[in-house]
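Heads up, this is only part of the complex; the chains shown haven't been moved.
Labels run A, B and C following the written order; every chain starts at residue 1.
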């Protein structure tokens, strides 16, 4: 009942490759476009954009391409959708992870996680309950049971969904990714502890914006102190063999980031305006 | 480039079978449920329900089941969606057929068609233009060209869509169905003319409600005059080998309708309420 | 100013009868249909479906049937709407109960309640504040005051709403029901404590899905250990004269559940597809 690997981000990592992703607003048109883009995954950004679970469901449905599914004959998505929820780690929220997982995302990113307790809760909120003493019991699952919509979206039976809907790499066949935003000095300080004590974390994503603010250099991503703080995060992740990610990958830093071992690389889509510039020039103005 | 027959209603007919369908409101939940129902097709009813093309697009998208597509490896829909538009034949409307076809439906039903001119327009509005003198030139297509969304929804390339997006049975490989509501004495009177002079009609659907009103026996579907008028429609259709349909098929009339050669049989879903009745009885009240 | 009993679920119980209900998604069409169904109540399910308070307001409004209200001359709803909110008991959430009550539901179900503190908060979040020392002061109300929309929906004045918007059976004329999902071993362990120490609980609803997961027998509702755990819950409820409910009542278990004293019986609506099967058979395929 294992079947093919569904989560394309994990698939890339299992093949030793970095995964490329981007953030996206909840928007049907954009969701459809991104399902045809060359990303491994897409993160529906619901922290700074409205947290709207019904709209997430629509965006997910608009990612389905009849042609691609029929041609592949597989239920593995071409571009794997995750969601970033709005509640900070310290809020110890559980319902947001449940609601976005129940729509069908393959992973959840929690902002501002900075302690073992918060990280534990972030993982626990993505896991179903198990009987005491079961293998991989910790972090103890608190995700309520209601898999019908997600199973349908994934294209699997409910039994298959139960088998797959656990967190990777803790559950080696798990298809869910828990991502933590590491974006404060406290988080950096506690990161070694977090990664030592909380199994089930799929990746750590550096929140450059918040981190640079907290360090006093807002959005100065190349400031030595910011760079240094990021390097510290990356190293701690490497030590624990947890993937580390960067949200602002561009022409300037992509080579460096790859060489530093980043494997969750977010690179925003760019819109250009056809031949307007060229046309204006040709028209002589 | 022909590929498999996409339109499941036509597929049934080509196999000599009647097609079973139902009306549906535009509703994402219902659309998803109906995509799992044992119908050959579903008619999104936009005559007496709001004509809302964006909502139609959503309903169509919610009919996509990743699992079914992957398992079949085919882009043919399990349940084939058509749409009924609101403009009466006499309004000589063209934009409504265009807009619903552009969302991806596989056919359009026009209400109250009662003349050759109206029927011609109903067919023409579902066809793309062709050069004068081309084969199957008439009815001359007036559907504007903008197939991107529909082609994506069908799961075919734009070139394939052009090849398939013509009216059956006029175009033998066409996947679009033009249905005419025949629902007035004038329409009955002109039906022979219509079917003689307008190629491209996929089926005639009897509008029992309107017809019975026009005959003075509102909703008395078993009234001899109503029955008689319907028989006349069926016979004219049979004479021209055009499928005839009935919108209210139930336990009472299904056998008769099948024996009379109806092949587009609309049978409404029925909702029952679990064991409430039984439970109340057991509980002694 | 007491007036008729509004909450139909309580009305059934006060008459010694079990109450039949079902879960429903937030959907205007469905809400309208269910308002005509033979249920005593309906639970708008916002735990595994999107928590969308505006959509809840629409669903509630679509439950109003002018004819039924005029014929009864009473403001008591035919089918009484409750809501299940998404936050687990441990989240100690208060705003969700407030927001769904402010739309007009007659009760709130909180998932995963497993301690006295959580149960206390679940009840408190449904109650308005009272002065210290007032009768029935505990659990101390924390629901913010803003009754205009709910009072209009109930069809009562704001003064009447204040008088009725308290939790039953703690307040004998109260019209609000607090339901707790009991769905984990911890909850079972603490249930006696909860029911001893927290007044104002209207019913306990067994979460079979979660419970069976936590016991290691996902969705095996007939497994002896699952059955046994459920029996324990039912017995503790009976001991405290608190109604116990079951979410999956069907032909197989309805007699047993009634005999075991369950009084909140959820029985899902069933959709069947008219004469399609019979028609196909008659058509010979």
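Heads up, the rule we're going with is that contacts are C-beta pairs under 8 Å (C-beta built on N, C-alpha and C of every residue); 3 or more make two chains touch, one makes a residue touch a chain.
Everything quoted here is computed from the prediction, not taken from an experiment.
Trainee: Just want to confirm the stoichiometry: 3 copies shown, so how many copies does the whole thing hold?
Mentor: 6
Keep this in mind: only the chains that are shown with their structure count from here on.
Trainee: Is the contact between copies chain A and chain C built from the same residues on both sides or from different ones, judged by whether over half of the numbers are shared?
Mentor: different
Trainee: Tell me which chain's centre, taken as the mean of its C-alpha atoms, is farthest from chain A.
Mentor: The most remote chain is B.
Trainee: Going by the contact definition above, tell me which chain pair has the most C-beta pairs touching.
Mentor: If you count contacting C-beta pairs, the leading pair is B-C.
Trainee: When the C-alpha atoms of chain B and chain C are each averaged to a single point, how far apart are the two points in Å?
Mentor: Their C-alpha centroids are separated by 41 Å.
Trainee: So, what's the distance in Å between the C-alpha centres of chain C and chain A?
Mentor: That gives a centre separation of 35 Å.
Trainee: Give me the residues of chain C that touch two or more other chains.
Mentor: As it turns out, chain C has no residue touching two or more other chains.
Trainee: Which of the residues in chain C come into contact with chain B in the complex?
Mentor: Within the complex, chain C touches chain B at residues 17-18, 20, 22, 25, 27, 29-30, 33, 37-39, 249-251, 254-255, 258, 265, 267-280, 282-283, 285.
Trainee: So in the complex, which bits of chain C are touching chain A?
Mentor: For chain C paired with chain A, touching residues are 47-52, 55, 86-88, 90-91, 93, 111-112, 183-185, 207, 209-210, 213-216, 218-219.
Trainee: Contact residues on chain B for chain A in the complex?
Mentor: Residue positions touching the partner: 28, 32, 58, 61-62, 64-67, 69-70, 72-75, 152-156.
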